[in-house]
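Take a look at the structure set out below.
Note that one protein chain of the assembly has been removed; the remaining protein chains are unaltered in position.
Per-chain numbering from 1; labels A, B and C assigned in written order.
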């Protein structure tokens, strides 16, 4: 039985909406039944038709979607709503959807501000519906393996974390032209107080906390607007202190000319280190103090149930970004279905990013910006 | 509008059936409406239910499927049939499906023998239905880019081709136990006269002819049964001569301990060479005589329309095996739809492997086996 | 004609002394004629014998070496003195050697303190003898190529620099045992106020300034003593600001478990970026905004005279650490010989690290330590 899925945002020309839909289809756990793909009613209709949705369910606003769907019989009504709008249109539809009895999948960063994030946390906690935030990188099997390896204690106590996210696509003043992505992502009215750190720094931050199981307690940030005329940071570096005494360095840049999207994390413990990067996503390198480094691979027989659960093909068939994204959708579906069936979802299914990740992500953005503006070296990580 | 898809084979426990279904879903061009998932009626029914198919359309044999579907109204009837059975059950259902007016997607190697392949060629040629053979590797954007680069003449006349396909999964006598894959792939009654060369050698061969646009005219093969008790070759090497005078070396092995599935091709022309391998599928390395080697990447702005057409995400978001597979499904769908709309499909859409690839693949198998058994160095590539 | 070389330090069991001697031999520009290999007269003698030196010229102190050699006839007397003692025995012998008319090659970091470094600068500037500091990494052909590429302007104005130096060899409390390297490198009395930053951070810093041609103006440092009981930092991270407005991040660690010595630099300009790392020392990756990344290689025909000059073999024959080291020795010799012949040395020969690098390196150490101890975010880079 497929879950009935609706989408807010993601109409014509939107990159991430299409990614969400592919992710939802890969494992056949969802059926797209409705959407408010655009605030322009005509466009939304057109997108709905292109996506094979009944035209009566291609709405012109998220409000209309939620209100109308609620009136449908329970066995036709949408069950899960994906929200893929720019940041400033995250909070309201998410809140309304949850309060009206729909599960929500929300694109990151979670909200426009930390205040919104904390309010949303209350909504989620008082709701009996589930919430998923699409920190895609945590969906990669080898990232999950990394987390399990740390958790197993094989690395020993964690001492050092390096996480980086270099991109080059904003090396020029792209927002002047027809690049819609550049337009809203560099626009404070749509993206909030940070550009680069909000967009990709939050991914790096989430990855660091996810893999290590640690939490950042202090940070020291330096943000830059490198390209003249730009309104938000397009580059930055952050020194980190974690709650176990470990330290770290997070870098994110959108002006690293020629870099694509190679998010990378390295974690070092007392006995061993590990390294994962998106360009070689099916490999996890484990480095040991006194023996050869090891190359752990997606689909291999020796990996944990968390990696295996999130893999569709035998070893040697590369799974990529879309499959990582699909893992979030699938795990969310499995968790919802377990609920519908009155069962307990498995730990593997429940391992998707949620409201706490979102709150901490927004706190990261605000603390980073505060630190950047401060002359003090260290800023406490306030939530 | 989605094409209505049926499937023969691919029931519980089958690896490749699941892959076909994911591939069909990724781009939303198909809706699975029926299947004969197993020759065991109960199993087929169970698979159908699991896949959300109307139980009346989960058939117990391909004959039943084709006959019953034919009786359905045209706008409900299946349009495309995927056949994912072992090799010995390829020819009959494909022939019957085509002759009854259904498009066919068939898993490779195409048939049990070259004779069957040539007969099937006649069927396809006399049919007005389309036929696709799933040589997955030709679906990778960077493999398509490689073909376009060769075609553009930038490499100069092609002189040398190295293609290799190392696996290690049959290093032990796996067919004795519960490994169903090992069971049928090493069984002459199901796989035909060759194991390794039929299963993966054909992929390597197809990749070589696809990328270079050349045809093999002579070959010299050495096949081995390395693991004691095995009935078909599990390793082999083939020297190749091409129709333009170039030479090549093809190796395939299933006893390369510790290797996953890293199919790799290198092609050298007068001025430049290129290299692609599945473990780094989004990269195409181009080596020049007198300037730095170049790293061409999936999703980049500078690649050809053939690569771009087969990519879903911007540069830096790795696409993998399932997306390559999906490219075959999508291009096949686009070509069928163009036909339904009375239009000419684009060259990019029409670029999927077909009956000629299948005939040449089966000829490869028979010629390789013949060469292996011959004391003559060179065996003509007979079709 | 070979230059007559003497060595201070580097006796039995010393790692770096042997490296210096190999570096001196590779290009046959030097003949080792004397040494004060140890402050223990017996040991020094023994080392001298092992090295094939006339026993009368194996001295028991640097003072003796300089005094006795000075009394030899000019055509027998040592010409160049290599000083490879721990940091606290750098200043005095270097000063004395220069003041007595000998050229000096000195191991880094240059001195025990910045004050010493600045005093040494005066000595060097008032001397007519040459001085070389062994920042080895600047001797790699592809590092030189990187510098030339930046200088050529092809990358555009530099915006971002990442430089890192991860090691894992001090992950445990090694200084308790028989590890002589660990002993002195973690001992403030021998190494000065910093361990990790003095030992390898200075290399990373020098590499960043060398490749970019820029200078650090401000920094923000966080140093750590990770291993319990250790007396000096074994890990650290530094945010950097450069004199053209670019920013950077420098990390150095000796507790990155399983890492060897993979110093790595990435530099991004307006149009392109470059990446070099020691584990793949003969490759320079150049990433472009709108065309394929390029792989520049040692020994290729297209590289600059600075790379070619520092390479001994045709492309494809990997040159490594010892050859990089030898490049410093060779360029120093070529510069000295040009002087002896009253000629101007070539720009390629003169491209070796000198006193300014040393002063800036010691300033780096002191500023980093000051910044680490400060609550202010930014510390001016004072020299």
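Rule of thumb we're sticking to: contacts are C-beta pairs under 8 Å (C-beta built on N, C-alpha and C of every residue); 3 or more make two chains touch, one makes a residue touch a chain.
Bear in mind that the values here come from a model prediction, so they are computed numbers and not experimental data.
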Worksheet item: Out of B:56, B:76 or B:247, which is the one that touches the chain we can't see?
Response: B:247
Worksheet, complete the sentence: Missing-chain contact, candidates C:60, C:261, C:304 or C:346, resolves to C:261
Worksheet item: Which of B:51, B:293, B:307 or B:368 touches the chain that is not shown?
Response: B:293
Response to the item:
Among listed residues C:164, C:323, C:348 or C:372, the absent chain is touched only by C:323
Worksheet, complete the sentence: Given C:55, C:76, C:313 or C:374, the correct residue touching the omitted chain is C:313
Worksheet entry | Touch residues of chain B, complete complex, unshown partner | 155-156, 159-160, 162, 164, 166, 168, 171-172, 220, 222, 224, 226, 235, 237, 239, 247, 249, 251, 253, 255-259, 266, 268-273, 286-289, 293, 374-378
Item to complete: Identify the residues of chain C touching the omitted chain, counting contacts across the whole complex.
Response: 1-2, 15, 18-19, 21-22, 25-28, 51-52, 167, 169, 259-262, 278-282, 297, 299, 312-323
Practice prompt. Mind listing the chain A residues that contact the chain we can't see here?
Written response: 285-286, 290-297, 300-302
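Definition applied: only the chains that are shown with their structure count from here on.
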Worksheet item: Looking at C-alpha means, what's the farthest chain from chain C?
Response: B
Worksheet item: Of the chains present, which has its C-alpha mean closest to the combined C-alpha mean?
Response: A
Response to the item:
Field rot_deg for pair chain B/chain C, CA superposition, rounded to the nearest 5 degrees, holds 180
Worksheet item: Whole-Å distance, chain A centre to chain C centre, using C-alpha means?
Response: 43
Worksheet entry | Centroid distance [mean C-alpha coordinates] between chain B and chain A, Å | 34
Practice prompt. Name the residues of chain B that each touch 2 or more other chains.
Written response: 297
